[in-house]
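If you scroll down you'll find the structure; I have some questions about it.
What you see is part of a larger complex, with each chain still in position.
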Amino acid sequence: MENNPTRLSHVDPDGRARMVDLTDKPATARTARARAEVWFPPDAARTLGLLGPECAADLVGPKGPVFQTARLAGIMAAKRTSDLIPLCHPLPLDAVAVDLRVVGDGLVEITATCKTTHKTGVEMEALTAASVAALTVYDMCKALSHAIEIRHLCLVEKTGGKSGHARP
Amino acid sequence: MENNPTRLSHVDPDGRARMVDLTDKPATARTARARAEVWFPPDAARTLGLLGPECAADLVGPKGPVFQTARLAGIMAAKRTSDLIPLCHPLPLDAVAVDLRVVGDGLVEITATCKTTHKTGVEMEALTAASVAALTVYDMCKALSHAIEIRHLCLVEKTGGKSGHARP
Amino acid sequence: MENNPTRLSHVDPDGRARMVDLTDKPATARTARARAEVWFPPDAARTLGLLGPECAADLVGPKGPVFQTARLAGIMAAKRTSDLIPLCHPLPLDAVAVDLRVVGDGLVEITATCKTTHKTGVEMEALTAASVAALTVYDMCKALSHAIEIRHLCLVEKTGGKSGHARP
């Protein structure tokens, strides 16, 4: 039976989930940046001050404590990534940064950047940070609307490792 | 200073993040269902067998171990929700179910359903389960493409609590 | 050998650590409030704006992000209490609130309040929240001085349970 003609790195030839073996990989400096969007329906966007000319700063008005809480939740989640994603390796993180800003009417962009000096990359850490920051925004605003949606969570850039500098 | 004219449930009148006080709420049966999509570029979709007539079953072919791992990761993440989302209440879960299926060329739909009998709902638990299941799919397939994207994470339905049966 | 003439609730007659058995206790509404102080040497206090007439508000100036981060760390730690304190029971929390304010030159007071409806109290949850909030203040300010000190962590008040309303 050939269950894995695709040579998925996390599935062995018999179709069993597995961690990638890092034993022979060198530790190098690596970074990854991920982003997500949180979309608000118009009424909720208005209430939160996510419309018009006030959009620039992230700490003013009702969105202030929301963005600050989300930032910390994202940073802390990056550190829990290997607890959450079954086949991720635990690794020391050199830095985690999470930023939130209003990029359009009712649209919040979350960017998460992670750094490590290790044998494997921090792509999943950045994606997990962005994801949990977005969930935290949802949690704190869900009393305004249940139609809030998390969109376009993806990798923006990664550096280091075999593939060097890459943008998907 | 009026920092919270919006009466966000998770922000106090002085703009400080806070947990909602459940002391006087009755424990009732509650459910929530959330969904997310994972989108694959065509080459990765082809390799994983996410195209054409084989799409129906979720355990056959290379996607089998991916979907099974993601399901378990989602279930386990639901139980960690209050560890991840700063202002979520810890609560006993009656059930968690996570399903993955191919709904179009290169498009995987993840549905997470949570149930509790408690003073507050399980919306965040369902969203967290769907989110971590989607991240796990990404993790196991990222060797195929870094352009995989997680899309449209949202609440589908909730029952129980003050608002009763609701679809956003 | 009589190792426990004191009938410590958490030590059995043979001197072995044990959890208290809650089987026959009724679930009742309970609260606990704990406090701690963080003391800063004068230079650090001046730099942080912990002196003179600006002391009132907790979100203005350099201390703003420190206090906000500490508040969230305290809330999240309350939820981890039974993971940290070996003989504590896991329990559902109805509410956690953590407040920080400047109460004198270079002196920050942290107050943590926890609520539950359960068979045992939330004294340890309130103390743990205050303690971790204080450690977080220390962490964020330690570049200013290593002489910062955490002082007078104690219970202020508890209600509910066998002893009813009590102040130590």
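Things worth noting here:
We just call them A, B and C in the order they show up, numbering each chain from 1.
Please note the rule applied: a contact is a pair of C-beta atoms (placed from the backbone, for glycine too) under 8 Å apart; a residue touches a chain by one contact, two chains touch by 3 or more.
Note that the coordinates shown come from a computational prediction; the quantities given were computed from them, not determined experimentally.
Of 6 total copies in the complete assembly of this structure file, 3 are presented in place.
Just so we're on the same page, only the chains that are shown with their structure count from here on.
The centroid of the Cα atoms in subunit B and the matching centroid in subunit C are 32 Å apart. Separation between the centroids of subunit A and subunit B, computed from CA atoms only, is 15 Å. For subunit B, the set of residues that touch two or more other chains comprises 15-17, 83, 86-87. By the touch criterion given at the top, residues 3-6, 8-11, 15-17, 36, 47-48, 61-62, 64-66, 68-69, 72-73, 76-77, 80, 83-88, 123-124, 127-128, 131-132, 134-136, 138-155, 158, 166, 168 of subunit A touch subunit B in their complex. By the touch criterion stated above, subunit B contacts subunit C in their complex at residues 14-23, 82-83, 86-87, 89-92, 118-119. Looking at the complex, you find that subunit A touches subunit C at residues 65, 68-69, 72-73, 76.
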